[in-house]
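One protein chain omitted, others in place.
Just so it is clear, A and B label the chains in written order, and each chain counts residues from 1 on its own.
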Amino acid sequence: MNLTHGKVYTLADFVARFGGEVVGDVSTPVSQVASLENANADQISFFSGARYRQQLQNTAAGAIILGPKDREATNLPRIVCDNAYAYFAKVSTLLNPDVESEPGIHATAVVEDSAQIANSASIGAFVYIGKNATIGEQVVIAPGCYVGDNVVIGKAARLHPRVVVYHDCLVGERVILHSGVVIGADGFGLANEDGRWIKIPQIGRAIIGNDVEIGANTTVDRGAMEDTIIGEGVKLDNLIMVAHNVQIGAHSAMAGCVGIAGSAKIGSHCTIGGAGMVLGHLELADGVNVSAGTLITKSVSKPGTYTSAMPFSNHQDWLKNAAQLRHLDSLAEKIHKLEQKVNELERDKP
Amino acid sequence: MNLTHGKVYTLADFVARFGGEVVGDVSTPVSQVASLENANADQISFFSGARYRQQLQNTAAGAIILGPKDREATNLPRIVCDNAYAYFAKVSTLLNPDVESEPGIHATAVVEDSAQIANSASIGAFVYIGKNATIGEQVVIAPGCYVGDNVVIGKAARLHPRVVVYHDCLVGERVILHSGVVIGADGFGLANEDGRWIKIPQIGRAIIGNDVEIGANTTVDRGAMEDTIIGEGVKLDNLIMVAHNVQIGAHSAMAGCVGIAGSAKIGSHCTIGGAGMVLGHLELADGVNVSAGTLITKSVSKPGTYTSAMPFSNHQDWLKNAAQLRHLDSLAEKIHKLEQKVNELERDKP
Partner (left out) sequence: MNLTHGKVYTLADFVARFGGEVVGDVSTPVSQVASLENANADQISFFSGARYRQQLQNTAAGAIILGPKDREATNLPRIVCDNAYAYFAKVSTLLNPDVESEPGIHATAVVEDSAQIANSASIGAFVYIGKNATIGEQVVIAPGCYVGDNVVIGKAARLHPRVVVYHDCLVGERVILHSGVVIGADGFGLANEDGRWIKIPQIGRAIIGNDVEIGANTTVDRGAMEDTIIGEGVKLDNLIMVAHNVQIGAHSAMAGCVGIAGSAKIGSHCTIGGAGMVLGHLELADGVNVSAGTLITKSVSKPGTYTSAMPFSNHQDWLKNAAQLRHLDSLAEKIHKLEQKVNELERDKP
């Protein structure tokens, strides 16, 4: 099922806005995007390469977005452009605007007197806005959110229901925070004295750059003494843990269940696959890609892809291989001894 | 400690409802379930096999549920049945009914005019119900939940405190969603253009089948273009990440901290152990069991158990073995060379 919004555009409308070239009828009407497999005649799809050629042949879509080298891959009305997937994203954004939220403060919201709320901001039911907080123009704060004292929420940011931003944190412009996100909780700072843990006050902030999106139930802790910093354009998926003092460079992206330990410094344009983990105080250069399920235990100074996943297998095979894993060192030792002996045998060969 | 509800049943009551055969006094009174180790005389326990024989000998329980082959394992009043653990579950459910929630809408709840709330539904404090949402009979929505526009909540579903269901999602009958669950947040859909990420609107829904239970702080994203679908009777533990477009077949179960990446298709009657991960676009056949801590990197077409966990060891031993892990390929090469040399030596043997 695709949700629709009623408004209809033509291919001409798209190229007027986003560039590219129409091949075929420029007045082809489009009301929604869809996959090749499920599209209808009033929907536009995109073609991303040979793997989907069969689906392209069979599609009922009304129009296609594709790259220059695929220009003749279909006879359907089409838009030829350099980056078909990015173009598709823009078309979809045009067809699926955010639901508009009425400006104003819901009658049930609690806003402290010293908070400053822009006139065009929308503050939902059961929202709490703390002292001296500043809420920018066109900000949408959905029901049940908590915005602490002195927090600043930048222009056109959107907090989905039940987001928490602790005191003194900064949220940039156009930031999207999904439900359950917690920004600025205390980092895990502890000193041990005679076997008991003493809490170290976490007095830094969490600073979320412009155009960041953070997925459901992800947590970004505040800094211990300096700030935790999420760079511009960073995209974090769900259930990610960003510990205190972490810095994530601009335009990096991380899939679900990732963990970044305290004071790690991730470069810009990095990617981390699902459940990837980076230990504390490490540095990853710009352009590092960490594979899913990979644990990074040392700093990485060169761009490239890094992996540590153990290959899976049928449980019986795994049992046999795993048994040897516990003895790899002695296997290596055996090989070493064999090499010596074989060398001797060769030397002594008659 | 066991919480009790005051009502007392007899073994006769149980077999009248759930079948099975009583051996011993059918009027033995039972007010609660308990483990063999901690049961009192007015409590019933169950016996699941040889490992617990000692505990069965020593138990102070008033009655026991057990299988046909264990019929004579105790002299206590007992219920003999085919599936002792399932029988125990039913007895416990009878003894521990859900706390009844008063029908009606709490004075503090905010319900949009166009929402439809069944008369027998219970809407708690600080709940927000969006436009055109439909709340079924006997539904319980606990304090602080958010139900978006056009959402449908099926009959007798229960949303524990602070659940979020984004707009347009469907929640089946008798579904249980624990606190902090987020249904229908945007999937992680991004196109890259010149190093910057462009958001792809997520216009599918999340559809939660009948009799599904989802644990605390688990997230199920909405689909990118098609729907994310959680099949009937699926059970998800806490802190699980289900990405966009995922399909989970009926009666599959997943333990805590599991991650299912985008567009993966899990069969029915599958199980995934704690922290198991399935990469995107893969398919798992019906009846696949993934061990705890296992990363599935390829589709699995046959039922069975699959494992990838690296065995743990004392850190010093691990250091030695791990050092060899980075050189497995050269170890294999050395073995290959040794085989050649030894074959030559054998051939040349005088």
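What we mean here is this: a contact is a pair of C-beta atoms (placed from the backbone, for glycine too) under 8 Å apart; a residue touches a chain by one contact, two chains touch by 3 or more.
Keep in mind it's a predicted model, so treat the numbers as computed, not measured.
When you scan B:40, B:55 or B:92 for touch with the missing chain, the hit is B:92.
Residue A:128 is the one among A:14, A:47, A:88 or A:128 that touches the chain not shown.
When the missing chain is restored to the complex, the residue among B:22, B:142, B:170 or B:266 that touches it is B:142. Considering the complete assembly, subunit B touches the hidden chain via residues 1-3, 32-35, 38, 83, 85-86, 88-90, 92-93, 95-96, 99, 106, 108, 124-126, 142-144, 160-162, 176, 178-180, 213, 215-217, 233, 235, 237-239, 251, 253, 255-257, 269, 274-275, 292-293, 309-315, 318-319, 322, 325-329, 331-332, 335, 338-339, 342, 345-346, 349-350.
Where subunit A meets the chain that is not shown, the touching residues are 108, 110, 126, 128, 144, 146, 148-149, 162, 164, 166-168, 180, 182, 185-186, 188, 190-193, 195-201, 203-205, 217, 219, 221, 225-227, 239, 241, 243, 257, 259, 261, 275, 277, 279, 291, 294-298, 304-311, 313, 317, 320-321, 323-325, 327-328, 331, 334-335, 338, 341-342, 345, 348, 350.
We adopt the following convention: only the chains that are shown with their structure count from here on.
Centre to centre, using the average C-alpha position, subunit A and subunit B are separated by 25 Å.
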